[in-house]
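One structure, as structure tokens, below. Some questions next.
What you see is the complex with one protein chain gone and the rest in place.
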Amino acid sequence: MTTTTLTGWQATAALARLSLKRAARGKALWVTLALSLVPTLYAIAFRIADRVSPDRWEGAVMMTSLLLTVIPPILVASSIADEIDDKTSAYLWSRALPRWSIVLGKFLGLVPIAIAAPAVAVTISFAVLGSAAASLTDLERALAALALGTIAASAIAAMIATLMPRFAVAGAVCWLLLIDAPVGALDLNLHVITASFGARTVAGFGGDASLASALISLAVLTAGGLAIAIRRMERIE
Amino acid sequence: MSAPIVVAERCSKWYGAVLGISDITWTMGGGVIGLLGPNGAGKSTLMKLMSGLLRPSRGTIKVHGGDPFVDPLVRRRIGYSPEHETTYDELTGRELVTALAHLAGVPRAQAPAAAVAALEVMGMQGAMDRRVKGYSKGMRQRTKLAATLAHDPDLLILDEPLTGVDPIARAEIITKIRALAKAGKTIVVSSHVLYEIEALTEDIAVIYRGQVLAEGNLYEIRRLIDHHPHRIRVECDRPRALAAALAGADHVRRITMERKAVVIETEQPDRCYDELATAMLDSDFVLRGMTSPDNNLGAVFEYLTGDRGRARASE
Partner (left out) sequence: MTQPTEAAPPVKKGVIHDIGYARYAGERRAPSTLWRVIMRHQIAHAWKTWWRWKPAIIGAVITTVVCGVIMYVSADSRISGLTRAGGPLAFIDGTLAYSFGFYNKFAFLMTMTVGAAVVARDQETGAFAFYFSRPVRARDYVIGKVAGMVVVMGTILLAGPLLLAAFRIGMAGDTKTMIDLLPWLGRALTVGLLASLAYATLPLALSALVGKRTISLAVWAAYYVMGTSLLSVVGMLTWRPLAAIDPANAVVSLAFGLWDIDMPGRDKNALVGVVPAAISLAAQSLIAVGLLYNRVSRQAAGAVGASS
């Protein structure tokens, strides 16, 4: 039998497939799917009450963006932290693959699910509220915002998982909900350090904030979160 | 002489204020080496250092000439089976071993076949399509061992591979490990259960309080402990007469009578065996059995890790 050493990207792809398969077999995927339906009830409630307006679309998008505080911690943070906490990391660390591929593999394997959940939710909300509440462009912006916001939130969750594996889910939820969301809502320049502000601005609800600054903010958060997670993973013993 | 496989030089590892291993300088060649020591002695730490899971706090450890913590090429030649039994419970045995084989460098197309072959070696072919979640402890151990073998490593590091395994499975695993050693693999196996190691190998390293207290052939180690009285139990038709025949010898320290046997404690085992043979022949004793309770691993271990052993270690 011939054995080779996987390149970092081959290892990343293999780990992404493994993470996806494990997520598909566990409870986390079903909980994620169930949660993604909750924000749609908001749109349904207003539709039934016949109080559809552009404000309701904003409300539906904001309600859906709350998924960003819960789903990345369930999927990304718990996947990385469980690996460390349950000591299954021994199987990966003792193999011939670079440690950065572990963070990146899990990230790339699970983020598509984390993006799909709010994307499905906001699309259903759009369909329920109809054209009186939002245009197709509004939907596209909302989808882009939720996708980019989820990526940034997932990077933050990955970082927290490597920094405090035992409290990864709690830490990530609390950070995203009690720090990121309130600071993102502040009318201060400080809000650029949050994923919630970036997502809201990309969705078109950021007031005077520029789209470019929001995109840069989200990119920096993603890169920073992943860089810290990778750096930490390379040092964990 | 072939190049050493593991070389540790003044290697220490601390977990905060807790000492894992302390200033170990140790060279390991091929074959099966048993790491022996009580819980918390540092066996698992040493194995994790060899596998690249840990980095020494001080000193170096080289495996096949490279640093396993930083060099993937070194880790490709290592198969590590951890002590704990947690695995990816959502997967089937086949999926688990396939994924880990691929991550260890087996090409994606060949990984399933390599996994099945390794699972078959460990006798898991009947259950490999069931999820690991439903496996018994013994099945988990075998699956872990299959995952360790699947990428055909040169060095197998097995941390407590027989823990929690029933006697039949234990015997089977011991047979498999011996077969792997015969096939040319270098195997490091740890246990605190003495007879498990004894069944696997005569080459041991006794780890105690983070240090290698003794290493080499079990019987050689035993011989080196020359000032430790060596017991020989002789079963014969007239034990009292045999005791009387040997009572005057200067190397005999003590003689204890049992119902149908005599136990002789001597400081010079070889001389004692010679004199016993002479006495048997001269006086026509009917020999029914002769054993040396001290030639087993338990006695060596007990001696080395006992008070006297600690005194020796501190010398």
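Note that the chains are named A and B in the order they appear, and that numbering of residues resets to 1 at the start of each chain.
Heads up, the rule we're going with is that a contact is a pair of C-beta atoms (placed from the backbone, for glycine too) under 8 Å apart; a residue touches a chain by one contact, two chains touch by 3 or more.
Source: prediction; values computed, not measured.
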For the chain not depicted, the shown chains it touches: A
Per the touch definition above, residue among A:120, A:174, A:215 or A:236 touching the missing chain: A:174
Hidden-chain contact residue, picked from the options A:69, A:101, A:194 or A:222: A:69
Contact set of subunit A toward the excluded chain (per top definition): 27-28, 31, 35, 38-39, 41-42, 45-46, 49, 51, 59, 63, 66-67, 69-70, 73-74, 78, 82, 164, 166-167, 169-171, 173-174, 177-178
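FYI, only the chains that are shown with their structure count from here on.
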Averaged-CA centre spacing for the pair subunit B and subunit A, given as whole angstrom: 47
Of subunit A, residues touching subunit B in the complex: 1-6, 11, 14-15, 18, 21-22, 25-26, 86-88, 90-98, 237
Subunit B residues touching subunit A - in the complex, by the definition given at the top: 48, 51-55, 72-73, 75-76, 78, 80, 82, 84, 86-88, 90-91, 95, 99-100, 102-108, 110, 114, 131, 147, 151-152
